[in-house]
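Yeah, one chain of the complex is gone here, protein chain that is, but the others are all in their spots.
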Amino acid sequence: MSGVVDVKLARSHGLTESEYQHILDGLGRVPTLVELGILSVMWSEHCSYKSSRRHLKNLPTEAPWVLQGPGENAGVIDVGDGQAVAFKMESHNHPSFIEPYQGAATGVGGIMRDVFTMGARPIANLNSLRFGRLESPRMRFLLGGVVAGIGGYGNCMGVPTVGGEIAFDPSYDGNILVNAFTLGVLPSDRIFRSAAGAVGSPVVYVGSKTGRDGIHGATMASEEFGKESEEKRPRVQVGDPFTEKKLLEACLELMQEDVIVAIQDMGAAGLTSSSCEMASRGGKGIEIDVERVPRRETGMNAYEVMLSESQERMLMVVKDGTFERVRAIFEKWDLSVAVIGHITDTQRVVIKEAETVVADLPVGLIVDDAPSYDRPQQRPNLEARWTLPNLAPGGLGPRLLGLLARPTIASKRLVYEQYDSSVRAATIQGPGRADAAVVRLPDLNGAPSATQKKGVAMSADMNGRYCQLDPRRGALLGVLEAARNLACVGAEPKGLTDCLNFGNPEKPEVMWSFVECIHGLAEGCKALGVPVVSGNVSLYNETEGRAILPTPSVVMVGLIEDVTRTAPLGFADPGDRILLLGRLDRLGLGGSELVAMETAELLGRPAEPHLPEVLATHRAGIQLVRAGLVKSAHDVAEGGVLVALAESCVAGARRFGAEIDLPGQGELLARAFGEGASVIVISAAPERVAEVLAMAKGAGAEITEIGTVGGERLIWPGHLSVSVAELHDAWANGLGRALAAV
Amino acid sequence: MHARVLVTLKKGVLDPAGEAVAGSLRQLGFEEVRGARIGKVIEIDLGDVPQAEAEKRLREMGQKLLANTVIEDFEVVL
Amino acid sequence: MHARVLVTLKKGVLDPAGEAVAGSLRQLGFEEVRGARIGKVIEIDLGDVPQAEAEKRLREMGQKLLANTVIEDFEVVL
Partner (left out) sequence: MRIAVVTFPGSNCDEDAVHVLRNVLGVAAFKVWHRDTQLPAGTEGVILPGGFSYGDALRSGALARFSPIMGAVRAHAEKGGPVLGICNGMQILVESGLLPGAMLQNSSRKFVCRWVGIQVETLHSPFTRFYQKGQILNVPVAHHEGCYYAPPELLAQLKAEDRIAFRYQAGDNPNGAADDIAGLLNPGRNVLGMMPHPERASEGLLGSEDGKALFVGMASAWAGRAA
């Protein structure tokens, strides 16, 4: 790289001409190379949120139980009895497309660091994945690599991966999505934050040594892929979960003592963003000597040290005079530890290389003056796609089997068996068992407990197809689905984290869908009383001009007071009665899996949710599960009610048939395969049905008895009769066959 | 014909396993060990192929499958 | 001094990874591949050590740590 800083070099750093001019004006001089590097990453989309910031303000972030909303490494909510949970979701889409194993692994590593930086012990991971067509060998390679990478990192850390979602659509052919979520627990009165403390306090570096990994990863995540992305390969970082496990234990050990004033992980943009953010959040200045940064490679210059994205590193400000204590703990765990600078009152970020100042920038210029754009928005002609195609009538059986075998719907066992889902001896509902994952909370110190009654439930959801057809309604439906899943395990929703994956925001139609989706998320969260406490934005998911479906993934977190009272999704005993909570006639075929299967097109408008009904359904679900009145609960989602029923038949610990009669007179296909908000399939012992009906009605919900569990076939007299063996085969082997077929 | 393809991590790419092994070797008394890196060796049985042809084919295999060229280099040993 | 220790699975020990690689290679059009076995190469930086001494030490490392001689053979390459 040439050392002459000019507009050309600025552009190669991803800065626009006017952004560069802004720097010249703000500084009153030409920046040094190190300064240019710092400003370019801090002003990248990934770090500055320059296209999204003003719109994120529309999300509701408050509730009495929120202890930390957006703005820190993770959000924190109070769960009572002195305990809190910290959680966040983050994307690693671009790195995973380039090197799937390491990209996904470092994504998982990064989000766990965000959570334990807050002082929380991670107890559960989830992930939300999107892939393109599996017919392509490259896509199968990406899927295999991503799954192995997620497992490789999480398993080694000893944090169970208990749930997630995977969906497939051709729009992800050139940009897969890898969104990783971690939840941790901490004492509610001991949250660690990142605002720099008293002037003169030492700034301490701990963890791995710094190498030339991923220099400029943050700018990579802020660019559209083109042909030349191939050449950006060596920027990929490599994860080291063994070191992160040691870092986790060492940090939590140190956090037991009164030593740390501020702590911030080094994620995207590494030492640069961690130091600038600490200074900014504390209203202070910071001075760092790069010569003192522990290194793995020789000959690194200040630019490289500041911009390296080597993983498994943390920056801390500690109380004066406590460094020896810090050193003892980190050396016990064989980790690097060094004082690399101190906090100042100058409100400047000063970087030295021995005695030479290589960067001296006002914190305000880096953070507060970062660009913020109100990008133009343009509503596309959505109506053009809202007309449903004419589908041939009848043929429910073959259609049901076809839907069950669709990779988006079929069993994900091939994937989740590669994740350790039971480590920590606290997994009550693991992957594939129930609509939401359920984990028993540990004791106050984070250790497993046999007496703890409380648990958390988590569900990851979002349907990009709905969001493409109607962004606002699609995002709302995603939030409602997450809450419905929580209701199925008896959990009260308490908080949400999101990961907003979109295409190029400089395109007005993409920008419009982004803004609309935020409104949809906000509407859902407000209706449910659920605050957004953390999140992440990933833009430029676009290759050669083709954007992904708008995918504002969410994970909703709920609380369960008594973990002995949850419900699985599979039927439990023959003779049990099957009931529907909610109204089937509210569902429709717009954007449905059935239409996608039969037309390979995105058509129709997703069904409108009726919020009061939806809330009543959830309320009834939660009450019924908590009362122990239902033996199974499963929400109606992709594929509609027949798919949900078939899954309850074959996905549980034992397999059953059922005989049912779907209510209503609407069009048969819409009744059978319609999608939308608010329907849950439950089952109960016949002698409890009267109580079930009474409780559901008491909660204001619609409830209908539709049939009985038992037999060898799923039967809807006059319409459908398929053997359990066929249903199971289609569902259990669908993904495997899609992966094996060439 | 039997050949070997050695696949090693590119310079600068972190090798945590190698570092752990180097540390253990030193602890075991091999203090002269300054570092270790762990790669793969793939031994391939090719049947009767002329050497020049084999070399060309093995390079192709390395490129296409055996090495992950994002982070690894490879070398053909006949 | 840089040295390599090649660690390979003993004959008779099943190597599913090697079989998978051979299968994939054939699928990619390398039909001449009759079989493949996957081992490890450990590259060690030894500093300044006379060759004979190095060889002896590396054999010791192989024996003690680098290979599990129940299932693996090793070979020192200087």
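Letters are used for the chains, namely A, B and C, taken in the order the chains are written, and counting of residues starts over at 1 for each.
Here, a residue touches a chain if its C-beta (ideal position, glycine included) is under 8 Å from a C-beta of that chain, and two chains touch if they have at least 3 such contacts.
Predicted model only: the values in this text are computed from it and were never measured.
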item	value
Among shown chains, those touching the left-out chain	A, B, C
Among A:T346, A:S449 or A:T599, the residue in touch with the chain that has been omitted	A:S449
Option touching the unshown chain, where C:A3, C:A22 or C:L66 are the choices	C:L66
Selected residue (touches chain absent from view) among A:E309, A:D420 or A:D461	A:D420
Where the unshown chain meets subunit A, residue by residue	148, 151-152, 155-158, 240-243, 245-246, 333-334, 416-428, 440, 447-451, 563-564
Residue numbers in subunit B that touch the chain omitted from display	16-18, 20-21, 24, 27-28, 38
Residue numbers in subunit C that touch the chain omitted from display	13-14, 16-17, 20, 40, 42, 65-66, 68, 70-71
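To be clear about the criterion, only the chains that are shown with their structure count from here on.
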item	value
Intercentroid distance (Cα basis), subunit C paired with subunit B, Å	9
Centroid spacing, where centroids are CA-atom means, of subunit A and subunit C in whole angstrom	41
Residue numbers of subunit B (touch at least two other chains)	none
For subunit A, residues contacting two or more additional chains	none
Subunit A-facing residues of subunit B, complex	10, 12-16, 20, 23, 68-71
Residue numbers on subunit C that touch subunit B, as the complex places them	4, 6-8, 18, 21-22, 24-25, 28, 30, 32-47, 49, 57, 60-61, 64-66
List of subunit A residues in touch with subunit B within their complex	98-99, 102, 208, 211-213, 233-234, 236-238, 240, 242-243, 296-297, 310-311, 334
